[in-house]
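Before anything else, here's the structure in question.
One protein chain is absent from this view; the other protein chains keep their places.
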Amino acid sequence: MKTFLLRAWSRYLRLTTRWPSVGTIVPFLPLIAAWWIITALHVFPPAFLPGPADVVRSFGTLVYTGVLPDYLQDSIVRLVVGSFWGIMLGIPLGLLVGLSQRAHKVLWPLLMFFQAIGDIAWLPILVIWFGYGLTTMTVVIVYTVIFPVILNTVLGVRSIPINMHRAALSLGASRTRMLWEVVLPGALPNIMTGLRNGLGYGWRALIATEIIVGTSGIGFLMFDARRAGSVVEILLGMIILGTLWYIVDSWILAPIERATGQRWGLVTK
Amino acid sequence: MLVFTDRGAGRPGAFRSGAAVMRHWVSSSLWFCAPFAVLLVLWAVLVPYFDVNPRLFPHLDAVVQAGLDGIKDGTLIQHIGASLLRVTVGTLLALVFAIPLGIAMGVSPAVSGFLTPPFRFFSVLAGIAWIPVASLWFGYGFGAITFVIFNAVFFIVTYNTLLGVSTIPLQVRHAAASLGAGRWAMLTEVLLPGALPNIVTGIRTGLGFAWRGLIAAEMIATNVGLGYMLFVARDFYKTEVIVLGMIVIGVLWLLLDRLLLAPIERATSERWGMVQRA
Amino acid sequence: QSTNLVKVKVGMVAAVDMLALPIAVERGFFEKYGLDVTIARPYATGVDALNALQAGETDMVQAGVPAIGAILRGMDLVFLGNFSGNATKAGSDATLALIANSGTGIVKGDLKSLKGKKIATSFGTINHLYILGLLEKGGLTPADVTLVNTPPPEMTVALLAKGVDAFVAWDPAPVMAMKDVPGAIEVIRGGDVISYLGFNIALRPWVEKNGATIEKFLAGVSEADQWMRKNPKQAAAIGTRWIPGLKMDVAEAAMQNNIQQVDRRISAHNYRALWKAQDTLQRLGVIKTVFDVNKHIEPKFILNVMQTYPALFSDLQPIPADVAIKPGFVFKP
Amino acid sequence: MKSLTIRNLSKTYFDVHAGANVTAVRDMSLEVPAGEFVSIVGPSGCGKTTLLNMIAGFIPHTEGEITVGGQPVKGPGPDRGVVFQSWALFPWRTVLDNVAFGPKMRGVGRAEREKIAHDYLALAKLSHAAGRYPNELSGGMQQRVGVVRALANEPDVLLMDEPFASVDAQTRMTLQEELTRIWEQKRPTVIFITHDVAEAVFLGNRVVALSKGRVLEEIAVDLPRPRVWDELNEDGRFKALCGRVLQLVRSA
Partner (left out) sequence: MKSLTIRNLSKTYFDVHAGANVTAVRDMSLEVPAGEFVSIVGPSGCGKTTLLNMIAGFIPHTEGEITVGGQPVKGPGPDRGVVFQSWALFPWRTVLDNVAFGPKMRGVGRAEREKIAHDYLALAKLSHAAGRYPNELSGGMQQRVGVVRALANEPDVLLMDEPFASVDAQTRMTLQEELTRIWEQKRPTVIFITHDVAEAVFLGNRVVALSKGRVLEEIAVDLPRPRVWDELNEDGRFKALCGRVLQLVRSA
């Protein structure tokens, strides 16, 4: 039995190296099966836990009526704008705090303080300030993206062996060039993890924000339906978000990681 | 402004005597508080000066008053107590699962190959979206709230642990193996300490998100907790209570970071020279 | 012709009792009175709708209890009509219900059996006022039960997962719980325990400048009200389009409850309802001060509409003389 | 003590990114009887560290066979102690705890393993640094910690990769003499990589010269033991052997 399992496993591994997409899909199969069985057995009333078929059907209708594509587009635009600013502000701030003792002294307590106060706590005040538009959403997403990015960048900068700095300085690198030549690449593995965490949580924040300030978007869709008592759209929304994120992660973030940190031997595979 | 030199080196002459240690402690505490003092002063001066409507942003004294009231009638303490308990339980649960998983994924390509797709998929699904489903599984109330917090901490700590493990130089792991370290010793003696700087950063960000998750989760099935306090305050436009809640959360978290995480960091990864001193 | 229509932007919350607004838009009632109404967006809650009003994103919104807090915090709101409520009697709560789990010892129709139970309600909303009214009616005090806060969409799950013994909420949650939660008991529906609060609201400066527009608007929604009362099924169908996820059967049941208190008119009962709500909240300690209801209800526009277009209200019970009001009416508790 | 057999061993690094192959060890065979001390010399990049890593079980070989004590190598184990070219100390443990790590893994009690560690640290003249962390040590000190960490575990096979490269001449001689002394006592099988020709001859029973991943030549060292620098420095045979090895390395 054990050897059989082992053989099956090694067969599976070989299969996934040949066709990586198999490795992407197979792990989900048990999950979907479990979901399907639970709903088929009516462990919970169907109104509370719809099955895969219901979700697919609602996907069909929402696509057909054009609601889903529109909402998806809105959500993605918000996310892109928010993430862009989150990264553009987060990485430089992280570098600053990681490099400068003085900036660390002043900013670190503030960072710690404000990172605990979540986006949701800010929302009531933000909507009064900025209204119910893109600004509020952007602020919330930036606010969410920025902390993981900053904290991980700081850690990355501080983990660069000191002799790297020294080598570059004594080879004539100016302080500004150090940033590009030493600090950024050296901190990159950590920055990537910060990005991954930050963008992931930005995605989450978008949902929370759309519930309250949205007129459209996946989060709005999910919770509007929820107010009317439907769970199908929630599940559908989760699946769409998860899939989108999967694509972003494995088509953008993971290749960058492979081409940098792993290539340079900074992280082991 | 950028300081590169002498970061690993000691500072001669510091902390020679008890008095010096005291002085250092006082000065670092002052430095720590200074940014907040500036914010408070700005707040106390600017809000009345521009005559900001309390619905937009409350006056400092109103917030102080709300805090005093809450302390006097005991409700604030109750809210804090309830929230702290939930955050603690949710976070601990998350750590218990996240750190081993992160290590397993960092060590074994097979595990990470199989788990990475679902892991990536689920990592972006917000806690509140889970509430309807989670409450079916874990029970409405404490179960669902704990799950939301767990969900907020779990992924971030796992990713950071994973990174921490994979940045341990291979040779160090080899050294331990050839000195006879078994699986367990490898875990406790090499992987955990080696990944520690990253784990701490993971916990630091994760806990931040735990508080956020809490606020969202305490909208359901409860009549106590800071999230609940914010929620009710919002319905009655009590901005001073909202801001009070934010400040309480921030301060709690600062205390936690300064009294727990920062000392851990100082005693470990900084002490070991794995990261440069801040 | 559309060029001389007056443009107005109105906000609503996606809920069954707000539907007169989209119905008036869809069926063209506003054009009839010379208005071009855009519905800004369905907001998540009344608080958000009021925030949007403050931020200038809309000219008018429909909201209920949250407006009390907003006025106390210095928003100068004026109430112009009722989207849900009743001008002819003191109580109107047909859209609210108390639903309990079986096996909790709670008995249908017996409010006393609530003693010691855990009941979910949405704090700071009409649900909250309703359960307080029910407790009083049953001879209980709030201390006799455990009230926990839960947003209406979560009510049914809370009940199913046995996180609470019972909940009070507005439709469609009670309708759905009866349908989806096995063994759920409708302990009480409505019962005229409290008066519903649901107002057409605008900011005072806007009200002062746009009297004519307000009357056109009220006429339009009143016609929609009447249409809804007459065609509940069709109204429910429109509802399923405006409220995503709303199922037809649920919508129809909710609409049946809803039309029992679709009455745009204002009488002394509505003044009392607002006053009473404040009084309850103050006794509860949720608010510290109260405002004068006379300052914030402006009946003259709806009174004009009632006079100009009596046919719009002909299917409703007439307002009893002792509570009927004229312009300049002053409410005394 | 265990013997070591290497048969037709090859190792090709495949660079996924560049898509290029680098063959570090090709078709190498070597027989080391139990308890022998073999010095390995060869130009930089000829595959010495790669060979050592394969014996230690850190990296898989591409072709061929390695057995230690008759058992094929499957992975790292405490029977084969390793001294790393890049030291590889645990930054999170003090010097003492680094050295006591091996005994700890064997389950030796605290008091005893600290005694062992202290003894070995004294041998490397590092007693004063026992409580420090590796990042507070000089390069040579770190290297010596790496050496005694491996010694303290008393493995059957000792694999040492340029263990004295960063140690000063005087300390180096002491360490070399200590190493021969320990070797004579415990008789582990030793693979000792060095660039110092005199060191290779002084320590080894045999000197193996590598070149481009292959064994170029093996030279038996039949000098009597115990070997002491003061005597050997004047010894003609020693000099002759050194000259031959140097010749070999130069031609490699």
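Labels A, B, C and D are assigned to the chains in the order they are written; within every chain, residues are numbered from 1.
The rule is simple: contacts are C-beta pairs under 8 Å (C-beta built on N, C-alpha and C of every residue); 3 or more make two chains touch, one makes a residue touch a chain.
A quick note: this is a predicted structure, and the numbers were derived from the prediction, not measured.
**Q** Looking at the whole complex, which of D:Met1, D:Val22 or D:Val108 touches the chain that is not displayed?
**A** Of the listed residues, the one touching the omitted chain is D:Val22.
**Q** Identify the residue among D:Leu4, D:Met28, D:Val41 or D:Ile66 that touches the chain left out of the display.
**A** Missing-chain contact among the listed residues: D:Val41.
**Q** Return the single residue from D:His118, D:His195 or D:Arg244 that touches the missing chain.
**A** D:His195
**Q** Even though one chain is hidden, which residues of chain A still touch it in the full complex?
**A** Residues touching the hidden chain, for chain A, are 161-164, 166-174, 177, 181-182, 185-186, 188, 260, 263-266.
**Q** What residues on chain D make contact with the chain left out of this view?
**A** The missing chain touches chain D at positions 13, 15, 18, 22, 41-45, 48-50, 85-86, 131-132, 136-141, 144, 161-162, 165-172, 195-197, 246, 249-250, 252.
In this section, only the chains that are shown with their structure count from here on.
**Q** As a test of understanding: of all chains, whose mean C-alpha position lies farthest from that of chain D?
**A** C
**Q** Where the CA atoms of chain A average out and where those of chain D average out, how many Å apart are those spots?
**A** That pair's centroid distance is 47 Å.
**Q** Give me the residues of chain A that touch two or more other chains.
**A** Within chain A, the residues that touch at least two other chains are 44, 48, 124, 128, 211, 226.
**Q** Two or more other chains touching the same residue: where does that happen in chain B?
**A** 8, 55, 132, 136, 170, 234, 239, 274
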